[in-house]
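Note that one protein chain of the assembly has been removed; the remaining protein chains are unaltered in position.
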């Protein structure tokens, strides 16, 4: 909150450029009390120039993205409205969009987790359960991911918002029609207040965010990012273990291809005294880029062949699925890899009482079903935490802190 | 209502086991006034042991299904909350889930029909039309059935509730991923308050109910059950004819494969002095199990070749579609069977003034379109009654009586 407060002061006082004025306007517009939201909100898309920026000074690779040009009279009216409303509105969220894990530093993660935790406590007929009344989310899925889509749609509806759904977004750019992603986004942003996008191409979410005048959330873009998954994983560790500094995490399974474990390793590097164990079949070992990154951040890591040993040491055993589709024709290598590290009752026996088993789901047989009934099986709670994280992000992007 | 009242007393006073305490807690939690619903509701899934049971003592084959284990501290908190709320909450519905026709006896059917009839009278902007505000239904369809899905979604929305939709639920367990139904249910129950499931495998709904901590409604599981269809059929007879005791029903068409007519025959056996006529081509005759069941229950039945004769006798002519897909390669047998018994104007002529024609829809040509305009054509009203029955069931499962 301090962070966001200082940011707000900064944007209100230290800049006088056109861009800043618009940024300020955009921030206020998301406030609950902005009585002119819809009119200006609807105009924004067409006219605003706005810089996308990250609150995190470390993430310099998160570049400023230019919006399309504007007409001056619109700008002027927007600034006027800003001034008249400023005493009432909530503080803007530092991010305009949620595109990649690199946007989040430790401080903002912590604040988001506080909001997520508040979300757990919202009661069914309370006024908080209607905080997004009148807001519309469009879920724009270029490939099906029912689990992720339902989680986002539930998040929106649990806060009183509404959803426009499509799992058929490829139809926008079907062979016969060939519309660009940018044109699709410009159309859909006319119908909604926030877009959750799943795409098959890495970088698609960033492209969409550069075009859109409304917030974009990346719900996975091909082999690229799936930032809400990374956030819910870290949130789950925090909720289950009670801390992030000083934890020991065993990452198990397909570490070469799993974007989940890569993102998790990346985010864990933001905390103190973290120790990571990599436990994986030879063919799907963690790649060097992450190892080098961890070393550069002072994170201790170790490759280990013995799951039992790691399990007895760790606070978190994070199991993943060996994905057949990554092996192409080499079914033999797949079969060899998938059976090697299974989390079962024997693994539970050596784990500490406070430790937990996590998994991004879906699972096949890499965790046996008899593990489910152990209180340390945290994976369904983890899936549920995805709901709270998404509620928090949608709330923050639309209403601010 | 008396029935449910006595049940409530029973569960409050005569048991002191862990299971009963939880069951009581579960009942209260669905009440309108439970201010801690969401927190406990969300925990329940992870921890509760609860026995599924039927109010109907006759249905002993509806076995107790064990839920997953719990942590004691959660149980204690649940029981505390129960006590503090008990004076305010409504009476729990006797069923935790709607899985099969065998769960319903005459008394509970009657009570459900009363609620369904109340549903017909709910006005658009009345407070009753918002009774499920804040509740989320997930429709989990493993095969498309647009008619049934829309009926359930309309039921939920007519009561102010919200819906998460998927007609693509097979994607959860796609070849590449292979998630079990149980895992899918555990995930989806985290996002919603009630699950309506359509599946291609008999028994899938029961399996889902055994896993879920929230209510499951079976919207058809393959060749198995489709209990809401059976209920709406009986409700329609009651609404159209004004009684169920003493009625005469002609079941026409594909009696061998139609789960609709089989379920209907089963439920009609709960009433007094019912007479059933079976009118079907030889290849799709009613099977012996139902005939024997009817006889054992003292229901008179008769096989009859003459539709006109039956039509002149009956209160209800229940026509069904001969399903081509049941005949495989034997198109000749199909063609022979489908044309044999058609309900047309000539059939109407011999029917009594108060009698009605019913059909589960969709129809092809087994009822001619000129029948539609006759007031005795009840099949579109029957479809509409499906809405009221589903409104009633959703209300009862989520809020109790």
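Which chain is which? They are A and B, in the order written, and residues in each are numbered from 1.
Everything that follows uses one rule, which is that a residue touches a chain if its C-beta (ideal position, glycine included) is under 8 Å from a C-beta of that chain, and two chains touch if they have at least 3 such contacts.
Since we're looking at a predicted model, the values are computed, not measured.
Enquirer: If I consider the whole complex, including the chain that's not displayed, which of B:129, B:312 or B:336 touches that chain?
Expert: That would be B:129, which touches the missing chain.
Enquirer: Of A:164, A:256, A:304 or A:333, which sits in contact with the chain we cannot see?
Expert: A:164
Enquirer: Touching the hidden chain in the complete assembly: which of A:138, A:251, A:358 or A:396 does that?
Expert: In the full complex, the listed residue that touches the missing chain is A:138.
Enquirer: Based on the whole complex, identify which of B:106, B:291 or B:384 touches the chain you can't see.
Expert: For the chain that is not drawn, the touching residue is B:384.
Enquirer: Which of these touches the unseen chain: B:115, B:256 or B:361?
Expert: The single option touching the absent chain is B:361.
Enquirer: Write the list of subunit B residues that the hidden chain touches.
Expert: The missing chain touches subunit B at positions 120-125, 129, 144-147, 149-151, 153-154, 157-158, 165, 167, 323-325, 361-364, 369, 372-373, 375, 380-381, 383-384, 387.
Enquirer: Would you write out the residues of subunit A that touch the absent chain, in ascending order?
Expert: For subunit A, the residues touching the absent chain are 35-39, 42, 45-46, 68-69, 71, 133-136, 138, 162, 164-166, 168-169, 171-173, 176-180, 182-184, 186-188, 190-192.
The criterion applied here is as follows: only the chains that are shown with their structure count from here on.
Enquirer: As a quick test, compute the distance in whole Å between the mean CA positions of subunit A and subunit B.
Expert: 39
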